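A quick write-up on the structure given underneath.
FYI, not all chains are in this one, though none of them got moved.
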Amino acid sequence: MDVLFSPVILFFVLGALAAFARSDLSIPEPLSKALSLYLMCAIGLKGGILVADNGFTWEMVLAAAAGLLLSLLIPIMAFAVLRSFGKLDRINAAAVAAHYGSVSVVTFITGNQILTSMDMAPAGYMIAVLALMETPAIIVGLYLARQGNNSDVQQKGDLFRETVLNGSVVLLTGSFIIGLIIGKEGFEPVAPVFQTGFTGLLCLFLLDMGLLAARRLRNAQTLTFRLVSLGIAFPIFNGLLGSIIGASLGFDAGTTTALALLAASASYIAVPAAIRLALPKADAGLYLAMSLAITFPFNIVVGIPLFTSISIFMVQLWL
Amino acid sequence: MTKRKKLEILVDTPLLKRIRDLSKQAGVYGYTLYPTFGGEGEAGRWIDDQVTGGAGSKILYVTISEAEIADRFLETLTPLLEEYGLMITVSNVDVLLAKND
């Protein structure tokens, strides 16, 4: 079955087409948010149960270290390119860079779903790596933006709440821990909602994401051609990097693809909220357009099959 | 009926807490929040979107207070106007029972 013809991707395309055609189709916002929360619960639970099942391994520590490294390196590299080639000022370059250092939960989930349907399910601990990679890039981004200027203390408290205590981080981590506690057996009574219904609900969510992404693109005012190119170049480069690191650490092809997707994807949930608070001068229209309207669709439609092929190749290379 | 000032501030959801903290410093305690649906301005058009972590969502903060307190609050807000992209309006209202000011 061709990956592009999976219903998940097709619903994303339908949403995007509807928005481009200026249809009045719209998903009620509370439903989108609900679906987004549901997906995080479900993926968190799944990860916890898989880890509970397989036990802690050294591979997990390696994967966590690789994830952390990527989320520190990527924003620094992206910042440099955004400043020079992208012609952004310091604040905006730092804001955008933070997004690329962090991850997109939905890209990961969609990739996971497609990999599973190809019998290449990534290791369960990658979901912990996903949670781990959500915040560090924000700190790096702020450091790049300020370089020397110290922020006041009260703001730090607020920022802590918007990063480590961000709803999506709490829900993902919390569900992961619940998954660890209840294990496979305790999961059974809730499996019809959190597992059987997963792909169908993901379709509905991606329909909405298609609408949101296309509308953002239509309303993006400050997006230059250079920035659009970076919005495609970043995921390719970062995904390649993730794929090389994953393969060199000896991960299987599915897990390597997952690491590539984490590297390639850009946040549009946790990071924008934190950056809007910490760097209010940065242009929210710009960083949301780049991560949500350029990189996200690219990853969903091109990135997932691309990094799957590359990872399969890399893993064979290393063997 | 007592004369009061009504301050309305359109603010990005993630910045709301900051406004609330500043209002307390200015001596404004009571306020009410209203949801928005969308809008358009220099920064382009937006539709309230709850997925992108609130960065794509605005809230209307409304507080009724004595003119003096309102002025004090406005002063603390002025430096943030540009940076936070706030939209602030002030108008005259009569209140039937002055609360919290």
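Chains: A and B, in written order; residue numbering restarts at 1 for each.
Definition applied: a residue touches a chain if its C-beta (ideal position, glycine included) is under 8 Å from a C-beta of that chain, and two chains touch if they have at least 3 such contacts.
Fair warning: this is a prediction, and the values are worked out from it, not measured in the lab.
Only one copy of each distinct protein chain is drawn here, but the full complex in this file has the composition A x3, B x3.
Throughout what follows, only the chains that are shown with their structure count from here on.
Look at where the CA atoms of subunit A average out and do the same for subunit B: the two points lie 33 Å apart.
Of all residues in subunit A, only 26, 29-30, 32-33, 36, 154, 158, 162, 166-168, 208-209, 212, 215, 219-221, 268-277, 280-281, 283-285, 288, 292 touch subunit B in the complex they form.
Subunit B meets subunit A in the complex at residues 12-15, 17-18, 21, 43-56, 80, 83-85.
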